[in-house]
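Note that this complex is displayed minus one protein chain, with the remaining chains in position.
By written order: A and B. Residues from 1 in each chain.
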Amino acid sequence: MQRYILRRVAQGILAIFIISTVTFALARVSGDPLNVLLPEEASEEQIELTKKEWGLDKPLHMQYILYLGKLFRGDLGEALAWPNASAGELIVERLPNTVKLSALALIVSGVIAFPIGVLVAIKKDTPFDYGGKLFAILGQSAPTFAVGLILMWIFAVQLDLFPTSGSGGFEYMILPAVALGYYNVAALMRLTRSSMLEVLDTEYVKLARIKGVAEWKVIWKHCFRNALIVPLTYFGLIGAVLITGSVVIETVFAWPGLGALVIDAILFRDYVVVQAVVLLFATAFVLINIMVDVLYAYIDPRIRYS
Amino acid sequence: MTAVQTATDTILEVSDLKTYIFTRAAIVKAVDGISFNLRKGETLGIVGESGCGKTMTALSLLRLVPKPAGRIVEGQIVLNGEDILQKSEDEMRDVRGRQISMILQDPQTSLNPVFTIGNQLREALGIAHRENKSSMISRAVDALRKVNVAAPERRLDDYPHQMSGGMKQRVVGAIAMSCEPGIIIADEPTTALDVTIQLQYLRLLKEIQAETGLAIIFITHDFGVVARMCDRVAVMYAGRIIEQGDVRDIFSRPAHPYTQALINSVPKLEERVDRLYSIDGQPPLLSNLPEGCRFAPRCPYAADQCYEGYPPSYQLAEAHHADCWALDPDWQGTQIEEFIPPTGSAG
Partner (left out) sequence: MAAVTTTPEASAPATPQPENRVIAGLRVARSLPVIPLLVLIALLAVPAIFANQLAPHSQRIGVLDDAKLPPFWISESFEQRMVVQRADRNRLDVEIGLSNAQRKVERGEATIITGGEDGEVNPGDTLRFLSQKGGSMEYPLGTDKQGRDILSRIMHGARISLLVSSLAILLGGGLGTVLGMLAAYRGGKTDAVIMRVVDIKLAFPSILLALVLVAAIGAGFTTVIVVIAVLLWARYARVVRGEALAIKQQDFIDRARVSGASNARIMMRHIFPNLVNTVVVLATLEVGHVIILESTLSFLGAGIPAPTPAWGVMVADGRDLITTAWWIFLFPCLAIVLTVLSMNLLGDWLRDKLDPKLRNV
């Protein structure tokens, strides 16, 4: 098990290295940072000076090595569009908000999706099942921003139960978290249902029933754990979905997290911040995937030994 | 007609059992009115082609017909003097595993991949005898030893994927027999194993039977295995038992044309095979059964009479019956040829 984890971590580090290179390249093509740093009427001298100050006069591969060197020291660079702030400081300030929101969204989706998925599988071909199917396919057909706005319109504007947007107490988090989790609820539920149906049809479930195991125990002991294997692999994708979703949802609900930050940074062409946030998201994505694989190996012993 | 022997040692008596599967398109009559009984310590073979309702019969005996499509619509299953069709689902749990149990077709998939062997054995034991953990472990070890698993103490912590197919099959047997049921249904328990392991496993089942007085219902499509394993045979075709009787009677004097064809189609190693017997045509769809004898469309002796009504059961010897119009004293059609058993026939 330990060797397995080590191997996965090594692969993850390699992936992060590749991603950091890609983000560096992408950020460099996303417009000339000089446009942000200097007013339009800047003189040649000023331009030269600024180039030197930001290391932009060096050839691209030198810039890349410098960037990697700084990265190793945990220095993400000075923000271009935010005065007197480093990208690191901005991230530290915004990160907790995004983590809070994503965690709540994850809980919302898991808590709703797994039991409903199991329920509709047990009640296959009944109205429960059809309702669940409709709910799921609707979830995968609605873009996150539409879900967010429709929720906001119904629950904040019409019913006045929650604040429309902004940050503050827990009540500010509920609508964005539900909107963010909804897509996952639909996908997870579908997956749980189909893998549960598959497991319910296996010989070992038959054998458990032949042994005389009580029906609830058949479902929760013999089926649920096996049925979770497939949806759990999807949990890795959820990381990506949450990151993507948080960019949109934070914009919709004016939630001051990393998603909103990166949108601003792209609008201001602040490649330092873009680079930093994208790298962070990608790292989070890789970490989540490693965690999922380890969890997966724990649940399914066949993987551990292969 | 069907004379049901009610001896004192009869532990299972099935009469007129009908299990249908209701799909959107049709009603599949998987089991359509079968009757048989089983005595203590006896082995009954249920033989037939794939899809004739053998497995559904087995699941009906455990009341594990796939819900909600499948349903037992008629009949009685009297197990140890009680009709289990009258029992509640809760009461059925005490019946399963303890009075009647089953070994499934495929050992590769009969064990839950995410739990250890010990866990799954203890679960079976725990339902029957509510005891403390250490005594359950020793019982689990005993159960594995009974099925000839070497070093059973160490095997308890293994996962299914760490075992060979034959070993898994024995563990499945150990689980089925752990609560000392009076009846075991073995549903093609050897099809997934290779030939030498098949033989070992069958021998093991016979040994355990001799020790414990277990009754076995052996479900197979292989008449060769039946000859080796069973005391009595019931031949199933399209949801009905068309012939049943003592294994010697069936092999030496099969009465039904279908039974004859089946026995003829068992290849014999010692005989040079000129051609493999097989039966022309396909068995009927269980959702669209012909009126009259179900075998008639494939039967070389079929006459008009055979298409009109299902034949009654004719008694040929003590406890040997067959459903075929050609056995009627008033039969007008071609007489069934004298059956010549293939040379070197087991039986």
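Points to keep in mind about this one:
To be clear about the criterion, contacts are C-beta pairs under 8 Å (C-beta built on N, C-alpha and C of every residue); 3 or more make two chains touch, one makes a residue touch a chain.
It should be emphasised that the depicted structure is a prediction, and the values quoted were computed from it without experimental measurement.
Within the whole complex, the absent chain has one touching residue among A:Ile107, A:Ile137 or A:Leu161, and that is A:Ile137. Annotation: of A:Leu76, A:Leu90, A:Ile116 or A:Met152, A:Met152 touches the absent chain (contact as defined above). Of the candidate positions B:Leu262, B:Cys299 or B:Cys324, contact with the unshown chain belongs to B:Leu262. If you put the missing chain back, the residues of chain A touching it would be 15, 18-19, 22-23, 26-27, 29-31, 137-138, 140-146, 149-150, 152-153, 157, 164, 240, 243-244, 247-248, 251-252, 262-263, 266-267, 269, 274, 278, 281-282, 285-286, 289.
Here is the rule we go by: only the chains that are shown with their structure count from here on.
For the pair chain A and chain B, the distance between C-alpha centroids works out to 54 Å. Contact residues on chain A toward chain B in their complex (touch as defined above): 125, 202-215, 222, 225-226, 299-302, 305. Residues 62, 64, 68, 89, 93-98, 101-102, 104-106, 109-114, 123-124, 127-128, 159, 161-162, 172, 175-176, 179 of chain B are the ones that touch chain A when the two sit in their complex.
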